[in-house]
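Just one protein chain is left out here, and the rest sit where they should.
In order of appearance the chains are A, B and C, and numbering begins at 1 in each one.
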Amino acid sequence: MLFTSFEFLVFLAVVIVCYYIVPKKIQWIFLLAAGYVFYFIASPVYLIYIMTTTVSVYIFTRIIQTRKDTFDIHFKKIKKQLDRQQRKDIKSQEKKKEFRLMMICLLFNLGILAVCKYTNFAIGNINFLLGAVGSSKRLLTVNMILPMGISFYTFQSMGYLIDVYRGTCSAEKNLGKLALFVSFFPQLVQGPISRFNDLSKSLFEKHTADYNTITFGMQRILWGFFKKLVIADRLLPAVLEICGDTSKYQGAYVLVGMLFYALELYADFTGGIDIAIGTAQTLGIHVTENFRRPYFSKNIKEYWNRWHITMGSWFTDYIFYPISICKPMLKVSKFSRKHFGEFIGKRVPIYLSSFAVWFATGVWHGASWNFIVWGIGNFVVIMISQECEPFYRWFHSKINIKDKFLFKLFQIVRTVLLMSCLRMFDCYRDVPLTFKMFGKMFTGFDISQLSVSAFQLLGLAISDYIILFGGMILLVAVSIIQRKGSVRAKIAERKAPVRFIIWYALFLTVLIFGTYGIGYDSSQFIYNQF
Amino acid sequence: MKKKIFTVLSAVVLSICLTACGSNDVKVIENNKDDKASESSTDNSGETSKLKGYVFEADGQNGKVSITTEIEMNDILKQLGDPDNYFEAESCAFKGLDKTYTYSHYEIQTYPEDKKDLISCILFKDDMIKTAEGLSIGMTKDQMEEAYGTDYEQKGAMYVYKKDSSFLGFIIQDNIISSIQYFSDALEQQQN
Amino acid sequence: MEELLEILNELHPDIDFNTQQNLVDEKILDSFDIVTIISEVADVFDITISAEEIVPDNFNSASALYSLIEKKMDDED
Partner (left out) sequence: MRKRLIGITVSFIVAAVGLWFLQKLLMPKYMDDIVEGAMIAEYYDEEKNHDVIFIGDCELYENISPAVLWKEYGINSYIRGSAQQLIWQSYYLMEETLQYEKPKVFVFNVLAMKYNSPQSEAYNRMTLDGMKMSAAKIKSVQASMTEEEDLIDYIFPILRYHSRFDELGKIDINYLFKKDKVTFNGYYMRVDVKPAQNIPEAKPLGDYNFGDTAYFYLDKMVELCEKNNVELILVKAPSLYPHWYDEWDKQMSEYALDHNLKYYNFLNSTDDIGLDFAKDTYDSGLHLNLTGAEKLSTYFGNILSTECDLPDRRNDKKLKEIWEEKLKAYDDEKNRQYAENEK
């Protein structure tokens, strides 16, 4: 059930109405049921997977929590009789046991994810190696199920598992409530990845229908539809056309494709998240924001703090920190400091753990070398900009343009271009082709290629470009206003007729200019592939 | 250390068990958006020169002409030369014509799509020509099964073989092939 | 405290760590800085700060960070 399908709207309407009708006590149970129905409609088999993850996480977090609780009581009692070293030993012994429990559950669930998602990728690589060494043997690729949103719910529940292990949140006693946390339907398909502490409160609370909450939620959903249907899906055919026929579209087209994709991806992804968060909001549930106007970032590090935020912070909290400050790493750091000097020694932990994070981010995005190279590319760019920091500082101390509008604009454009270049790995078939096309962008660049008629050959008509242009202006305008607070709140302050006109106009825009239905057969086809 | 290895192994084995018994043809709908463009662009590597499905070899003006359904008639027409007989039928209400080109031993029908004429059917008219696999009108059902196997679908007297998106049908009367026709999905639907 | 301020100042000479109370929330310290601080602190004070202790509350100001260090030192030696 795609967010932009009619079925989803019906499903949502039924869920919202029933949610506020059922007794407040069982609202959360109803949500759990809705989530499972949502999953069941996608495919009944998927339920087994999500339930397995839920139950395993439940069991292990309960065990860890019980251990923790009994240990604390026990420890308090014996604390006074022990000296410092003994206390330390006992504590670390307990921690080790908890760690082991946590790891079993973690590896089990990541194992499922890995097998589902990466088996064929691994087989492909093995076959390549077999070919490279001259063997004629080949492994057959297998048909794996890839349960909907498995990457998202696995990460969300693993975050919870680690939080319980760390003691930053206490384990949920009610299996049903945990199941709801894992399967909360708005964020099941494409995130955001919520933390238990953030989501749990409003998720399990009792909610009374509130006019403002519900309308705000619906307005957010409408905005998401606008981004997805009017902009992203309208633009998609052109992106696919350019990236699909690499012999035809070179030089300046590569740049066009790159920029189109930047817009398409932004509209598609943030639109989907808007629908997810808006849906949760209509139910009175607060979900963490996943984007903060990422294309206004002035450097790539900032960009990653503003794009897909929940994923980035997940990687930082659960991979970057643990790796970079774990004891072995500190030892490595000390060792290298001794042998290679202060300069390198300081950098070793950061480089190693950043590499791990970006490698993992790449792998997480998809089972292909494209994404891995893309992740590493991000790593390289971030590290370079990190090393250049002293230079920038020196530069700004000499020339004071830091706060000039034009310089800021330059920084923003630079960051967007940089990210778009990296994202080319997303578009092209394989890594060598991406590099080739990247080169072509410079060697074959000929601005005269881009005539008006050439643009029409990309599968979009003049009217499409006009709509896209108008849509983009609206996007930018809204983003600019948004910097000073919620746009919806600002509109809500207006008089009723003004509100009505604004939202009705947006609704009509989606209804008429949206790319859906039989009139858009080609996009229909693209949907079906995914 | 041993314990650790055991932990890892058991976890991996468990997860493999779980995924392995579930594998089947369920469609992948993971909406991890970032996968999108890369996957779709992989399909565009096929060559276009080779025809898919059942192919009929006709004698053209300059040697053999390979024809199959769902390809454009214009190119074929150039190679085959003018037909002996040509008929066009306007589709009800819509613009575009269903066309029939009759040559001495066979007949080709087209239907309009996107300003192009695509071949919907190739029909044998006598026993002077053969399919690429060597069958002609007048041969027996056994010969047909020998050449094409028994993996056919039977519709009345018609035996239909499917290959990619093209169909090859034999009408058999009293064990003898009385008609041979290549046809496409577009036509298949109409006759249901 | 002096030693801590020294570490911090070396990292960001342009920030007054005595007054700043929102180091993390205002994104003055990023994840790289935090890792550097932790490894330096580990060196100087001989304590280990673990991942679960990396929360904004502990890193938002120099004083908060120092109280974390003190607590750790109490605990561990």
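The rule is simple: a residue touches a chain if its C-beta (ideal position, glycine included) is under 8 Å from a C-beta of that chain, and two chains touch if they have at least 3 such contacts.
These numbers come from a predicted model, not from an experiment.
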| item | value |
| --- | --- |
| Chains in view touching the one left out | A, B |
| Residue in contact with the excluded chain [from B:D59, B:E72, B:E88 or B:E133] | B:E88 |
| Option touching the unshown chain, where A:I73, A:I447 or A:I518 are the choices | A:I518 |
| Residues belonging to chain A that touch the chain removed from view | 6, 211, 461, 463, 496, 500, 504, 507-508, 511-514, 516-521, 524 |
| Residues from chain B at the interface with the omitted partner, ascending | 85-90, 92-95, 100, 102, 107, 121, 123, 125, 155-160, 169, 171, 178-179, 181, 189-192 |
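Going forward, only the chains that are shown with their structure count from here on.
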| item | value |
| --- | --- |
| Gap in Å, rounded to a whole number, between the CA centres of chain B and chain A | 42 |
| Chain centre separation in whole Å, for chain C relative to chain B (CA means) | 70 |
| Set of chain B residues in contact with two or more other chains | none |
| For the chain A and chain C complex, residues of the former touching the latter | 84, 88, 166-168, 301-302, 305, 316-317, 320-322, 324-325, 327, 330, 333-334, 346, 349-350, 353-354, 386, 393 |
| Chain C - residues contacting chain A, complex | 14, 27, 30-32, 34-36, 38-39, 42-43, 48-52, 54-55, 76-77 |
